[in-house]
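Quick one: this structure, given as structure tokens, is what I'll be asking you about.
Only a single protein chain was left out; the remaining protein chains are all shown in position.
Residue numbering begins at 1 within each chain, and the chains themselves are lettered A and B in the order written.
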Amino acid sequence: MLINEFLLLGAALFAIGVYGVLARRNGVMVLMSIELILNAVNINLVAFGALHQDVVGQVFALFVITVAAAEVGVGLAIVLLLYRNRQSIDLDEVDSMSG
Amino acid sequence: MILHWVFLMPAIMAASFVAILAFGKKLPRKGSEIGIAAVLLCIGIAVFSAGTWIGHVNDAHHSAAAPEKVTQEAETGNGQAVAAGEIESPVAPITTEVTWFEIGGQKFTVGTLVDGLSVMMFLVVTIISALVHIYSTEYVGGDRRYTHYYAFLSLFTASMLMLVMSRNTVQFITSWELVGLCSFALIGHWWEEKPNSDAALKAFLTNRVGDVGLMVGMITLFWASGSFDILRINQMANAGDIEHLLLLVAACSLVAAVMSKSGQFILHTWLPDAMAGPTPVSALIHAATMVVAGIFMVARFYSVFFHGLSIGDGNLNLLAIVGGVTVLGGAGLAFVQNDIKKVLAYSTVSQLGYMVMALGIGAWTAALFHLFTHAFFKAGLFLGSGSVAHSVHSFDMKQDMGGMKKVMPRTWATFMVCTGALIGIFPLAGFWSKDEILTGGHMLGTNNSYEIFMVVGIIGAFMTAAYMTRCIYLTFYGEPRGAAADPHHHIHEHGKAILYPLYVLAFMAVVAGFANWPFGPDSLKLRFEHYVQPVGDYFPAVGALEFNVYIALISSAIGLLGIAVAYAYWFRGAFHGATEKSRVARAGHTLLVNKYYFDHLYTGVIAAGTAGPVARAANWINQNVIDGAVNGTAYLARRAAHVMYDDVDQKVVDGIVNGSGAGAEGSGQLLRKLQSGKVQQYGALLFGGAVLLAGVLVFTL
Partner (left out) sequence: MLLAETQVAQHIAFGVIAAIVVGGALLVVTTNNVVRAALYLVAVLAGVGASFLLLGAEFVGITQILVYIGAIVVLFLFGIMLTRAPIGSELRLTGRGWPAGLAVAIAIAGVLGYALIDQFGNDKLPPGSQQYTAQVSDSIFSTYLVPFEVVSVLLLAALVGAIVLARKE
């Protein structure tokens, strides 16, 4: 198996995830897109670990998963607060910090 | 010795001035007692000084051993007897000096210089001042400003004494000016009447014109000799250490001062007007003492004049010519005056001309001897005229006098004696002194170059005799006119205060001439010359004069002729109507009455011209040129300021400032769009930047 197959898969997933972060209106959707990005990174890590026959790729990927979980929790808490204050999580309307 | 203390005389008189002003009014005689006491004290000092000086001169002669005797020779050996029998040895003048202050190495000192000339002047000033003081107690008694009058008499005496004992030119100039100031104050004594204050101003201002010459002359002498000291200046001039041109310039400038102070033509116009002052003042200041300050100056600085004007070479010089013109001009004007004091004033002018002329031809002793005798008899004449005028309360001979001989015989007698002295009748004082001047004209100068001045002097003597006879006739003879004829007014002689000075002066008019008696043994003859004429390195070698019997006879004859002519005209009525018959005579008469039109020239032409056109021109220049330049500059400055403000400041500078502000705002507005507040936009920018960097990394490394 070509390593590039997995790596390119990861790159594609990453690009799609970036598009989602930048283009989605719903806050929860943005978080989902972030998950996509993180998963792409995981694929990369594991692939490289397999390439170099080193277990550190997996270990790192585990940590990434853990951090992702923590991040989603806090992120959703923030989105919840946003909803409570504005009754909407439409990101297009959240621009009160504009200069 | 006393000669070191002569400064006490002006000091005493100055103290008297201050004292009279301070508390004169409270004294019983209103201050006159202070003045009289002071001046009598000064007479004592002056007499004592004279005696000491005579002793000093005698000592100088006896101590000089025979081989040292120096003969006096005229510089150019012009045929006169070489000082026969005149063996003089140098007599040092007595001097004192105190340093007053010092600037830049130049010391300014104050001191006294006593020699024969000074001592002679001391006597003249103090004696006549004392007589005037006494005379004034009755003459100006009860006057509105009696105390002030005495104060200024004291100040004048102090200044005059200081003048004649001045050691250096600074002192000289100071006392010269002070004397002029006192003259001004005293002429304008009754200044409530405008003619009097005008006369005072005229005197002061005319003297001021001459003072320009004084300043120029004295400054030239300072620069030429490097010193203010009079002795030193004279020594240097005599030794030839000063360039001749400088001496000439100095001498000519000083002649201007002499012209104004001593009433020489053309600056004589103030002297007759000065008769507006009280008569004793006229006697003291304008006959005997102040007006001779100019003569004194020439005498004091004689080396400068002698060498500067080349008198020794028989040069027809400015001094002699001015003197000669004055003799005749003054005498001419005396003929047409109705005011007795003005006659005497012009007579003074004429006699001063004699003195200046004598100095101009080198007859130094003759000039000063004439000054000496003239002081006495002219003062006597003035005081006599005052006595007469005091009776009739007027000075106009034609209107208010006549026949005064009968009612004022004593005044008449003294007046006659003094007139005789003035005319030069043997053996009165004027005869000797005037005769010496005429002899000088004959003997001095190269190839009789000064003969003309002898002729001038003789003509002047004729005229003097004539106008004085006229004056006597109008005053004392004939029928009383006007106030003299007033039945209600009893005319009588005055008291002792007026008469006694007249007696003294008449006495002096008789005996003063014998001071320079030209005959007899050496110990007796020419005493005046012996003691007064300086002998030393500071005095030039002037020619000596011998008594010339022919000249004496001629001058006496001419004098008698003058009396005779006038007698015929006035007493006997001959030649009457000459002016009506002859146009020339009438024109001459008009010329004399208008005082040769000098006053017209001065006030009408010179003064009015300056006040009118010159002043207008100056004003025009000031208003248009100077103010125009100033205004123009201001206008330009304002225009420039406008340009600066409107264009440079408002447009350029503010433009830059506003432009930068607008630029900052514009760029700020642009950059503001980055801060939209939208997180996704920030994210896009972040990711975009990261991609760029990655791209750079990937494609270049």
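Quick note on the criterion: contacts are C-beta pairs under 8 Å (C-beta built on N, C-alpha and C of every residue); 3 or more make two chains touch, one makes a residue touch a chain.
Worth saying up front: this structure is predicted, and the values here are computed from it rather than measured.
Taking the complete complex into account, B:684 is the one of B:497, B:554 or B:684 that touches the chain left out.
Seen across the whole complex, the unshown chain contacts chain A at 1-9, 11-29, 31-33, 35-36, 39, 42-43, 46-47, 49-51, 53, 55-59, 61-63, 65-74, 76-81, 83, 89, 91-92. In the full complex, chain B contacts the hidden chain through residues 678, 680-681, 684, 687-688, 691, 694-695, 698.
Basically, only the chains that are shown with their structure count from here on.
Remark: chain A and chain B have CA centroids separated by 124 Å (rounded to whole angstrom).
On the chain B side of its complex with chain A, the touching residues are 672, 674-680, 683-684, 687.
Every residue of chain A that touches chain B in the complex is listed here, in rising order: 18, 21-23, 30, 91-92, 94-99.
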